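Dropping the structure in here first, questions after.
Only one protein chain is missing from this complex, and each of the others stays in its spot.
Chain naming follows the written order as A and B, and within any one chain the residues start at number 1.
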Amino acid sequence: MAGALPLRLVFKNLFRHPVRSALTAASLTVAFFLLCTLQSLVVTLDAGVEDAKSDRLVVQSAVSLYVILPESYDAKIRSVEGVEGTCRWTWFGGYYQNPSNFFAQFATSEQTLFSIYPELSIVEGSAERFMSDRSSCLVGEELAAVYRWKVGDTVPLIGTIFPRTDGSTWNFRIAGIYRSSAASVDNRTMFFHHEYLSKSLEDGAANGPDGVGVYVVKVKDGADVQSVMSRIDGLFAKGPQRVQTTTEAEFQAQFVSMVGNIPFFVSSIGMAVFFAILLAVLNTMLMAAREQTHDAGILKALGFGGRTVFLVLMLQSLALSVVGGGLGVLAAVGSSAGIRHALGSMFPLYEVTTETTVAGLIGAVVLGLVAGLVPALRLGRLSCVAALRLEK
Amino acid sequence: MISLRHVTKRYWRGGQHLTVLDELDLEVRDGEFCALMGPSGSGKSTLLNLVGGLDYPDSGEVCVAGEFISDIPDSALASWRAETVGFVFQAFNLIPVLSALENLELPLLLAPLGRRQRREHALHALELVGLADRAHHRPSQLSGGQEQRVAIARAVVTDPALILADEPTGDLDRDSADQVLDILARLNREIGKTVVMVTHDALAARRAGRVVHLDKGKLADRPPENGE
Partner (left out) sequence: MKLVPFSYNLRSLFVRKGATTLTVLGIGATVAMLSGVLALEQGFRTIFTESGRERVAVMLRPGAGSEGESAFSRERADVLVKSSPEIAVDDEGRPLASRESYLAVRRFKLDGGETNVSIRGVQTASFDLAGDRLRIIEGRRFTPGSDEVIVGAKLPGRVRDCRVDDVIVLNTTPFRVVGVFEYDGPFGSEIWGDVERLMEALERPGFNRVIAKVKDGVSFEAFAERVADDQQAPAKVLSEREYLTAQTTMLSITLKLLGNFLAVIMGIAAVFTATNTMLSVIEARTQEIGILKSIGFRPLSIFASFLLESLILGLAGGAVGAVLTLPLNGIETGTTNFATFTEIAFAFRVTPEVLTTAISFALILGLLGGAWPAWRASRMNPVEALRRH
């Protein structure tokens, strides 16, 4: 019976200083919003790795991300046993109107794009139209929304790696708008015919390195992925350009690894945020404990145990943290679309995942427990006589 | 009801031991209204705390309502207090954030009662002290006398056998004090509660059936029990 909980007392004490409770909860809200947002940025970096397909391989230069491979490799790779098809990806690196309008553009194999990437579907326009029109392009749904592009519009791009000889823009007609259902391809990319780029370089209409950035290889069902990989690597071991064949997941992971210390920085910042907010809540709970010392004495005189006194304060700490922190997590979830939009092409896959949400809520509970612990223990252990004497 | 044998209590004050109670013996029978008087520092409040199980003696035994409470561990003593004792303090000691009614419901949380029963008991106790119309006022909205009456209602709401009052009229004007004393006397007379009251006030002490004088931690005088 000594464990009966005066919940009403917990509740009323939270409103004893409404301003203080509100300020503490608001601090928690901004801090947890920040924590969830930072965590989401880190998680986003890994999103491509998790959604990668195991039957797709990436063939890239073993030397450098910036070294392109000869076009002649395409046919050689296709003839390797276990390879079903290839798709070229060459980074175009142009910009639309001015250099700050950054988005990814790739020259690609229009014929195999859809068979190798079944996650792509056309939501407007048509794949046939894209394949039949040499200088047309496909744009991602989100990209189209940002620039208000429609099927049939022409997108003029200024080439930086591939400038046109006459100084004019590259003009791509939008044949379709695609949607990707997996994180392996984002919805902010433009695709156009690799053939068109190669021809333009050949004709002298444009300058730039002639070749293919990476070849994405689809492995035949049942073929052994490891041996396909080593067969492709072996084919070019003596040059002219050594290649490194990896699974799509490894390819994505390599970029995450190249991001370097950033996840570490972000988690250091997260720790500091957590620590700062912990101090804030601890401060509030110590004030509450001081004010409620006398109440604690009364509770004990009435026959409540130390455990009840402990819980009355602990529950206040938990309630503050969960409400304040929870609102912050909610704010992060609610603003995720807006933040993704604001971050633009830097983090096209930004999303507050369920794991992040749950971790945020657990973080709030842990914070409440830690902040409440010392003040509540102190109050719970105080003898009744001392508590009543200490008052005021 | 109360039996103290050779009870000694010392405090450590200003670098030296202060003997507050010195080998004290005291008996209080069931149904008695007993006033404890004595100068400041004579050990009245300490005695009350020991009897109420808020504190332990350094030596000797304290037996209240048939239990040797000086041997009960602190954790179990809390439940014992909840069942056996009701406290009334000089400073009222109501919880400021709770209404009068909620203050009364608080100790009832420790009794095996439902929500509705708790409310009924609490209202009944408020009626007993004549404050049913102040049920939803918070302590700061009540006068001192009213606060003390709520505190008495809280002390009896769980129906304990023993009521311990520490200077219950110390902070009150004469009229309020009289009202409070009336209630305590009525509880003693009509419901048979044992009441032990520490007081400075000779007028208050006169309301008790028996007056015990304390001085320097010992019973100073044992006035013969009058027959009334």
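Keep in mind that, in the parts below, a contact is a pair of C-beta atoms (placed from the backbone, for glycine too) under 8 Å apart; a residue touches a chain by one contact, two chains touch by 3 or more.
Only a predicted model underlies this, so the values are computations on that prediction, with no experimental measurement involved.
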{"item": "Chains in view touching the one left out", "value": "A"}
{"item": "Residue among A:112, A:198, A:254 or A:383 touching the omitted chain", "value": "A:254"}
{"item": "Sole contact to the chain not displayed, among A:200, A:284, A:336 or A:357", "value": "A:284"}
{"item": "Touch with the omitted chain, as defined above, among A:160, A:181, A:230 or A:267", "value": "A:160"}
{"item": "Contact footprint on chain A, counting only the chain that is left out", "value": "17, 19-20, 23-24, 26-28, 30-31, 33-34, 62-67, 93, 99, 158-161, 163, 209, 238-242, 244, 254-255, 257-262, 265, 268-269, 272-273, 275-277, 279-280, 282-284, 286-287, 392"}
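Heads up, the rule we're going with is that only the chains that are shown with their structure count from here on.
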{"item": "Centroid spacing, where centroids are CA-atom means, of chain A and chain B in whole angstrom", "value": "65"}
{"item": "Chain A partner contacts - residues on chain B that touch it in the complex", "value": "49, 52, 54-55, 74-75, 78-83, 85, 87, 89, 91, 93-98, 102, 105-107, 109-112, 154"}
{"item": "Residue ranges of chain A touching chain B (in the complex, touch as defined)", "value": "1-2, 4-6, 8-9, 12-13, 15-16, 294-295, 297-306, 383-385, 388, 391"}
